[in-house]
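I have a structure I would like to understand better, so I am pasting it below and will then ask my questions one at a time.
The complex appears here minus one protein chain, its other protein chains still in place.
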Amino acid sequence: MTAALPVLILLTSLIPAGVTFFLAQDSHGLRNSLNLGGAVLKLGLIVWMLFAVAGGATYEATLPLAPGLVMLLRVDALALLFISLSATLWFLTTIYAIAYFGAKPELSRFFGFFSLCVAATTGLALSGSLISFFIFFELLTLSTWPLVAHKQDKPSLSAARVYLAYALPGSAALLWAIIWLESATGPVLFTDPPDLSALDPYALRAIFALFIIGVGVKAALVPLHGWLPAAMAAPAPVSALLHAVAVVKAGAFGVVRIIYDVFGAANVIALGVGVPLAALASVTIIWGSLRALQQDEIKKRLAYSTVSQVSYIVLGAALASPLAMIGGLVHLIHQGLMKITLFFCAGIYDERAGVKKITGLNGMGQRLPWTSVCFSLGAMGMIGLPPLAGFVSKFYLGLGGLEAGAPWVLGVLAASTLLNATYFLPLLYRLWFLPAAPDATGNERAPALVIPAVVTAAAAVGVGLLAASPISPLGWATLIVTREYGP
Amino acid sequence: MSLTVFALTGAALVGLGVYGLLALPHLLRRIMCFNLIGSGLFLFFGAAGARGAAVDAIPQALIITGIVVALSASALAVGLVVALARRTGHAALPDEDRAP
Amino acid sequence: MTALYSGSLMPLAVLVWPLLLGLVPLVPRWREGALRVLPLAPLPALAFAAAGASGTTVLPDLLLGVHLAAVPGGALLLGMTALVWTVAGVHAALALKSGVQAGNFVGFWCLTLAGNLGVFLAGDVVTFYLAFAAVSLAAWFLVVHERTQKALAAGKLYITLAVLGEAALLIGLMIGAAAAEDLQITSVRAALPDAPLGQVGLAALIVGFGIKAGMVPLHLWLPVAHPAAPVPGSAVLSGAIVKAGLIGMVLFLPDGSGWGTMLIVAGLTGGFWAALWGVTQRNPKAVLAYSTVSQMGLMLMLAGAGSGGVAYYALHHGLAKAALFLCVGVMAAAATPRQRSATLVVAAAVALSVAGLPLTGGALAKLGGKDGLPAALALALTLSGVTTTLVLGWFLMRLDQHAAKPAAKPAGPHLWRGVFSGAALLAGLALALPWVLWAGATGLPAGYPVRGANVFAGLWPVLAGLCAVAVIKRWALPAQPPGDVLALFQGLRGWAAFPAWPGGQRLRHARSIRRPALRALLHAKAAEDHMRRWPRAGVMLIVAALVLAGLLGVAN
Partner (left out) sequence: MSALVVVLTLPLVTALTVLLLPARARVPVVLASSALIVLAAGALALAVWHGGPVTLAVGGWAPPLGIALRADGLAAALIMMSALVMGAVALAAQFELTPDRVGARMGFGFWPLMLLLWAALNAVYLSRDLFNLYVGVELLSLAAVALVALSGSAQALAAALRYMIFALAGSLLYLAGVVLAYGAHGTLDIGLLAVRVPAHTDALALGLMTAGLLAKTALFPFHVWLPPAHAGAPAPASALLSALVPKASFLILIRLWFEAMPDLASGAALLVLAALGAIAVIWGGVLALVQKRLKLIVAYSTVAQLGYLFFIFPLAGGDGSAQPWAAGAWTGAMFQALSHGLAKAAMFLTAGIYIAAIGSDRLGDLRGLARTLPMTGFAFALAAITLMGLPPSGGFTAKYLLMTSAFAAGQWPWALVLAGGGVLAAAYLYRPIAALFAQRAQTAARPIPRAWQAVPLVLAALSILLGLLSAIPFDLLQIGRPAPAQEGL
């Protein structure tokens, strides 16, 4: 059982993916029930494991490939943190996507790759060795491309090209780093960090840099972030998934794995690579917000805000102090909840009211009240207002920065708070205060679109409001840090 | 004594063939040059094989096989050249200077 | 899994009740009459304060562990806040138009109220920050309620400063929490001064609270926001909400640090300068706003000096200032000359009390504040009576000429009677309540306020002030726009609005590098054709054979 479970979880999205590809375009019922069924099943398994793992259990499954190529699937607390996010949001996004696409063409292809993408994310979370991490990292890249290109019009195709143009060199760098490291230390399993003494500090720094470049592309660290704003040419459910769970999170998660399970926080500090990375993350945070200010398209603005927000996680990991790490990990969840809410809403504005530009939001608060409330909650969470999710992560990051002896982090957080307010509050201002344009139309009579947004928004409030309870993401992150990376 | 003659002749044939192969664009000439080189090598082979008094059977067997192979190769080549000449009117590779 | 809560639930109820009422407008059927719930929202707080504000709630699972207990002087402040909000609520229920707009107003009114009460109940920094954020951000909606250009502009300024304040506050609280390794306000206060970044933290906190408390020079928003907000809104802003900043100062600033002095200086500057500047205003609410700035200055001065009378002083000022603002609304609703003069009488009574006319609540508040104060500061407090009389006198003149506001319903005797009685009630409380609480709050003998010296110290500034009023009644000062220093910032607007930068730089760059790359590729193609020629290839083949042979040969 312990071996079967990780594989089972992987299959819950792999099988739907495999089958969906060969379904006819018009067999909606079967396709939807397949995807939803897989999602529900996976959620069930995860809930079941949450309790087991909280009790200290771990599940492992190994598939030895060629010598040195160990495919290891392992459920530990950190992995579970990430899967439970992806599984939950996958379920909601599936509902949303089904409603969003209705009877548009190429649905089988879309949902096939959609499930494949989630399978890749799951595998990424579960992988217990560098190589399996890389394998799923690549699978993710490949399965995301068709999603970005889904519309098959000029912008989406060029967006997809840009995406690959960033992602593939990135993965080349990652592979380079992995093999450089493993050629000296042997296969790296996350369970037992490798003995790095075989390599001299300069080589180690170079390897670390390569690792960061590799995963940094996905985490959209400046200057490797160019693909993310371009990728918002994709349909809304894809953007939601991309920005909240799948790709950028994979990058951030990779940073965490690399710092804590490959190098080990102590080594990162000893090598003096943590602070530069934290600085890079801070630059990203600020730069992303500044660019977001200049966008007049809702999704573009959200995309740049993702660039900025995801680096919170990197920042937390790079500071390598317990509190900062808690902040980073918990932001992995919190940002996901808030950002997916925002993208859901952006999709609804586009789909139900034809609003793409920020100017179109004027007075939408009256026309689409539920959507607008969710959007406002997400935005305020991003700004970091209590009791919303964003505040909790920000607070821990700040404390962590002080703990790690990097008080400048406070400045970064404050600046980003202000910038977030500067590019989100005008939206709320338009939503609620400005009168709607005379020709404005739109309604939200599409429960399958609105309900997911409401759920995630409620979750974003809930995890912040109940942060201190042991079952909250914060509680889980604390458990991870104290149990697995505790000093 | 006679062996060295064989060997030298073989070497000469090979040299001749190599020169022609590189210098002459006309494809039939090239095919002939291939055959020259082949024969030269076989001569040399026979010479090298026949060491001491006892005649070694293996080289002869091999040479015969080789000649057969060379023959079939030449046959195919000539066929192709003819076909090419029919199509293009030239018995030379397109991007090389035209042969008559 | 610990217990969900421990301790009495009363403090929690105080906060939750308004939040629940805030949800009423969500029910379409109730939306029409939603305004009527406003007076009910503060009642639990009132009861709690009347009962002495004892009891604590601990909710370990909520936020990062919520502790609720009345802060020092909390009973007074809670009571005052509750009273102000109740009466203002009545006023709003009577005076405001109902409808969707009103629905939003009710929701955010209750949210603001909860936050306002929360800052007086918070025991840990996170809850405090939450309450503070609620009270300052939700008040945005009170400011812009009327959606006029003026209101929206004021709202912009208000929210900008509020967010800045939040950010500063967050920095300060984080530094404190990190230093204390604990979230309790008391331990943070204790840990801050000697923390590595303690001074930075304190500075940040002072900025954060200063903005809210209208500390000069961070007071910009008050004179702009008050005139824009509807009457009840300004009443709670000026009466209760600004006190959140004050209580923050009291809670977090350690005694006897350099910051105290700084606070005194800033307070005194505000105390006098703002009052004088108020005389240059035309809109009575702007005048009142400046008077609030000056009164807050005095309270900050008291806080900086560590006087125990701050809460007591704040109690009176809150009630009085709210009453004055309501009077503006009353005046707007007044139809007959009788009503107008009646309003003026009430306003005048309250004004004199604020100025510290002996035997009024205001005089007691001043006496309570002076107690244990250095002589110089006590004198300053006395002197402030002059300026206060001046500015409030000026306010009465402006009020006299004040015309009905368009936002109000068509004035009717019924409406006027309602709002007038509200204002009158607050005025009465402002005059009388200090007497009731005197002994309990200050611990001074009951006869103390009627001693000759104290009466004189209260009387002469008022008389002097009245003379000054007589002067400006003749020679009015030139009018100035509200928001004095704000003019400086207008220039920065252009910078603040980020111009969209040219987007496609990267692309153009790429195109510039693409052309040579293509040329190189074509060159490669040409080279390929070149290599395809047989003779060259043949030579290369032989060369390769010989090179390899050579390399192998030399090795063996």
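Quick notes on this structure:
Letters A, B and C mark the chains as written, and numbering starts fresh at 1 in each.
By definition in this document, a contact is a pair of C-beta atoms (placed from the backbone, for glycine too) under 8 Å apart; a residue touches a chain by one contact, two chains touch by 3 or more.
Everything quoted here is computed from the prediction, not taken from an experiment.
Of the chains displayed, those contacted by the omitted chain across the entire assembly are A, B, C. Touching the missing chain, out of C:V100, C:A376 or C:A549, is residue C:A549. When you scan A:L8, A:L175 or A:A270 for touch with the missing chain, the hit is A:L175.
For chain C, the residues touching the chain absent from view are 521-522, 524-525, 528, 531-532, 534, 537-538, 540-542, 544-556.
In the full complex, chain A contacts the hidden chain through residues 21, 64-69, 71, 106, 109, 131, 134-135, 138-139, 141-142, 146, 149, 152-154, 157, 160-161, 164, 168-169, 171-173, 175-176, 179-180, 182-184.
If you put the missing chain back, the residues of chain B touching it would be 14, 21, 27, 30, 34, 37-38, 41, 44-45, 48-49, 51, 56, 58-59, 62, 65-66, 69, 72-73, 76-77, 80-81, 83-84, 87-88, 93-94.
The rule we apply is simple: only the chains that are shown with their structure count from here on.
Inter-chain centre distance (chain A to chain B, centres taken as mean C-alpha positions): 68 Å. Distance between chain B and chain C, defined via averaged C-alpha coordinates, is recorded as 101 Å.
Looking at the complex, you find that chain B touches chain C at residues 18, 21-23, 25, 30, 93, 95-96. Contact residues on chain A toward chain C in their complex (touch as defined above): 226, 290, 293-296, 366, 383-387, 392, 394-395, 398-399, 402-403, 407, 410-411, 413-414, 417-418, 421, 425, 429, 432-433, 435, 464-470. If you check the complex, the residues on chain C that touch chain B are 529, 532-535, 538-539, 542.
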